[in-house]
Structure formats: structure tokens, C-alpha cells
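Just one protein chain is left out here, and the rest sit where they should.
Lettered A and B in written order, each chain numbered from 1.
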Amino acid sequence: MIIAASVLYFNENKYDEVLELLKKYKNIETHQQDIENGKMVITIEAENNKEIEDIEQDFKEKDFIVDLAHFAFHFGDEVEKVLSGGEVPDFDINKPFTRKRLQ
Amino acid sequence: MSIWENIKNTLNNFPLKSSYQINRMRPPGSCDEAMFMKLCVRCARCVEACPYRVLRRSSATKNGEIGTPYIYAEIAGCQLCMKCTSVCPTGAIDSSTVEMQQVAIGVARINEDTCMNYLYSKVESGEIEATGSMALCNSCLNSCPLREEAIYLKDGIIPTITEKCTGCGLCVERCPIKPVKAIAVIPKGMPDAETAGYFHYLKRIGR
Partner (left out) sequence: MDISRRNLIKTSLAASAAAAAGLTLGCKKKEPAQAPAVEKAPAETTAQTVGTQEVDKWVKGVCRMCGTGCSIYVGVKNGKMVAIKGNVDSKTNTRGFLCIKGMNIWKVAYHPDRLTTPLIRKNGKLEPASWDEALTLIETKFKEFHKKYGYDSVAYYGSGQCTTEESYTFNKIWKGGFGSNMMDGNPRLCMASAVAGYLSSLGSDEPAGAYEDIEKAKCIFLTGSNTSEAHPILFRRIARYKKENPDVKIIVCEPRKTQTSNIADLWMPSLPGTDLAIFNGMAREIIKNNWHDKEFISKHARFTSGDGSKASSFDEYIKFIDKYTPEYVEKVTGCPAASVKQAAEWFAKSGATMSLWCMGLNQRSNGVWANNLIHNLHVITGNFGKPGADSFSLTGQPNACGGVRETGSLSHLLPGCKPVAVEPWRKHVESYWKVAEHCINPTKAINPKPGFPAVKLFSSLGGENEKDKPVKAVIISTTNPAQSLPNLNKFIPNMKNAFTVVIDIFPTRTAQLATVVLPAAFLYEKGGVYGCSERRSFLTQKAVEAPAGAKPDLWIACQIAKRMGLEKYIAWSNEEDIVKMAEMAWNDYTGCTANSEKTLAGATYKRLRESTTGVQWPCPSEDHPGTYKRYVRGMDPIFDNPEKYGLKIPADADMYFYGRPDGKINVFMRDAEPKASEKISKEYPFLMTTGRVIEQWHTGTMTMRIPETASAHPNSYIEIHVQDAKKLGLSQGDMVKVESVRGVNILPVKIVNMTLEGVCFIPMHDQKGNRMVNFICSDVVDATSGEPDYKVSAVKITKVSGPEKVDDRYVVTKEELDNPTFS
């Protein structure tokens, strides 16, 4: 499971539509917002990063969304799995930052 | 300047620039604000260590100070017990601070227009006409942990703050003047009328 904390940049005149959009997603929580400057902090809870990327894709299609920027991730129980020795993440920094690597 | 350097500078300065607010101080023994913001990891150990529950985590997000510890003097001043200094893991609070005399987290300033003792002495000297609304009060002096050192009564009446003031904020907590207290602590590093001079003036007129 992944929790992402992201800042959603939107058109400040279309705040209501943003709220409508966010209502569709049960796994998104809003935290803080600065409507005047069109910024909002949200957290997205997802099973894997694919889900997050899908949401991001959906968002970017809307014209009132300027950008969705992820600032922090939390990997939940995955970390414990790694620590207990079940999985070994790939730490090779030369590889590009890809979807595969996150999975 | 290369792009790399540019980014480095940006990162170094971000989000470490903090804002100041009157009557809001860092824990005793904190290093200066920019360094504090760099070092503080928001672990809240100091908040937990504070026996008086005086330290509180900031919820203000301006310049990224969210989660960092503050003393809000209007709610409660710091008793200078130094329990928080030793628990800081990063050195944002200097653990060698053990004596209250070492502390300098701010400096108190008295509003001469509202402080009752100031008004009282003005009536005595005939500056203001006596109306019977003058009351004597020594609360700031009595609450000061460094009574007679950090604050003394000039001529036995005018509370005067010396450079030994630690900025603990107890006087602000205890000041009976309402709605705005007659004494305020200017946190260390905050430019105020007395220290910032011309720049303060610019700030005030909105440049």
C-alpha cells in the first residue's frame, strides 16, 4: 500500500469543480488548501503506484487542474516486508526512475 | 553560476526561511532561526519532554514551520526548566543550555501607552491628569525568573527590561492588561523597531 502526499494546483476560479472531481475518489483526502493561489494538499491512498498514476492521468485531462505534484510517499507495510527480508528492493541508482522499479 | 549551483542554493534556502511572530518563541537554547529550521526534524521530543506543556507544535505552514516547536507566550510562558534541551537529537536546541541565564530566545518589550505602572508614573509626574483609573501592578516583575536582573523597577515603579532578559514569556502570560497585553516578547532574530531601524521603517510602510 502506498500513501502519497501531493499538492494539487488548480485554477482558482474553478474550485467547486475541483471539489466535485475529488468527491469521486474515496481514497483521496484533502488536508489544507489555499484557494486564492489555487493550491491544495491531498493524500492519496492506493494499493500500488499504478493506481496513483492513473489518478494523476485522470486529473491532468481536466482543464481546471494545472498540475499534481507528489511530495512524499509512504509505503506502509511494504517497508516491514522489506525489513523482514521477504523482498529486496532494487537500489541501483543508475536505472531510470520507472514504474517497474516502484513495484 | 552553473545551473547545478543555482539549484543547490535554492535547495539550501528552501524551505528554511521562517517567519517571526511576536510572543512566539523557539524552545530555550535554540539556535538561530535559519539553522533551527534546517536542523529541526519535527520529532516533537521537546514537546513531549516539556513538563509544563508549554511547547506546542506549530500548525502554521508558512515557510514550512509546520510541526516545529514554539512557545506561545500569551498562552503560557517558558518556565526555563531546561528539560527540552537535552532531548533534541539534532542539536536544533543546544543541549549545553542548563542555566536559565544562558537562554536568549527573545526579549520583552513594554508598551508604555498601556502598561499600568507607566501610566501611574505619568499621573504622578503630572503628565496625565488624575482620573482615578490608575492602578499599580508588579506582575511582570514578580513573574520574572530573573527578577531584579532581567527586569527591575526604575524609581520603584517603571518596569525596565535589561539585556539579561531571556525572552521566556512568563511576563506576557501573567500581564493583566486586556485585551492586548502591555508586554510582548520579540523572538530572537525578529527585526523590531529598536534593532532594525530603517528597515523596520520600510517594512512598516509596506515597501
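Keep in mind that, in the parts below, a residue touches a chain if its C-beta (ideal position, glycine included) is under 8 Å from a C-beta of that chain, and two chains touch if they have at least 3 such contacts.
Since this is a predicted model, take the numbers as computed values, not measurements.
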- Query: Which of these touches the unseen chain: B:87, B:104 or B:134?
  - Reply: B:134
- Message: Which parts of chain A face the unshown chain closely enough to count as touching?
- Response: 1, 3-7, 29-34, 37, 39, 41-43, 45, 69, 71-74, 76-77
- Message: Please output the residues of chain B touching the missing chain, sorted low to high.
- Response: 14-15, 23, 42, 44, 47, 51-53, 56-59, 61-67, 70, 72, 74-75, 79-83, 100, 114, 116, 119-120, 123-124, 130-139, 141-143, 145, 147-148, 152-153, 155-157, 173-180
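One rule holds for everything that comes next: only the chains that are shown with their structure count from here on.
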- Message: From the mean C-alpha coordinate of chain A to that of chain B, what's the distance rounded to whole Å?
- Response: 39
